[in-house]
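See structure below.
Yeah, one chain of the complex is gone here, protein chain that is, but the others are all in their spots.
Moving on, here comes subunit A:
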Amino acid sequence: MEIVDLVPEVLKNNVMITTIDGLFKWARSNSLWPLTSGLSCCAIEMMCAAAARFDLARFGYEVFRPSPRQADLFIVAGTLTWKMAPPLKRLYEQMPEPKYVIAMGSCANAGGPFADAYSVVPGIDKIIPVDVFIPGCPPRPEALIYGMLQLKEKIRHPEIVQRTAK
């Protein structure tokens, strides 16, 4: 006997059955709350993405929070210096689980044009774990939106990005 057969006939067309995990993934992936944080020029594109022309709200991601305790997505938008690295890491640690990180732009990905500089962290993955890398200098708002949709896919189907053991 399948579990579906237990559902009374009158509810069959009104009730969807899924797993708790599936429900949570669905809910989380549709309502990411990014942290209001920008390090340099990429942050301008991030603001554009949330504003009228690109309208991030179409995807449900418009609730930028001023406190890390209310956010679950950290968009690292810009150049990270070694001086700024400890505060950035602290912000990440203050975010409640589950939390996700997007490295936006060349600087956050790998240090960008400053990769060899004494003052710049060559990629934020040296400091905190990263879910999605968005290339570009800076990436256009469309690229950020695409990156967030990739993150949505990752949250819904974590198995597709799991690293295969060597």
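Criterion: contacts are C-beta pairs under 8 Å (C-beta built on N, C-alpha and C of every residue); 3 or more make two chains touch, one makes a residue touch a chain; residues count from 1.
We adopt the following convention: contacts and distances are computed from a predicted model.
Novice: Just by its UniProt name, which of "Amino acid ABC transporter membrane protein 1, PAAT family", "NAD(P)H dehydrogenase subunit J", "Protein-methionine-sulfoxide reductase catalytic subunit MsrP" or "Cell envelope biogenesis protein TolA" is the chain not shown in this complex?
Specialist: According to UniProt, the chain not displayed is called "NAD(P)H dehydrogenase subunit J".
Novice: In the complete assembly, which of A:Gly38, A:Gly60, A:Pro122 or A:Gly136 touches the absent chain?
Specialist: Residue touching the chain left out of view: A:Pro122.
Novice: Just the residue numbers, please: which parts of subunit A touch the chain that's not shown?
Specialist: Interface with the chain not displayed, on the subunit A side: 82-83, 85-86, 116, 118-119, 122, 126-127.
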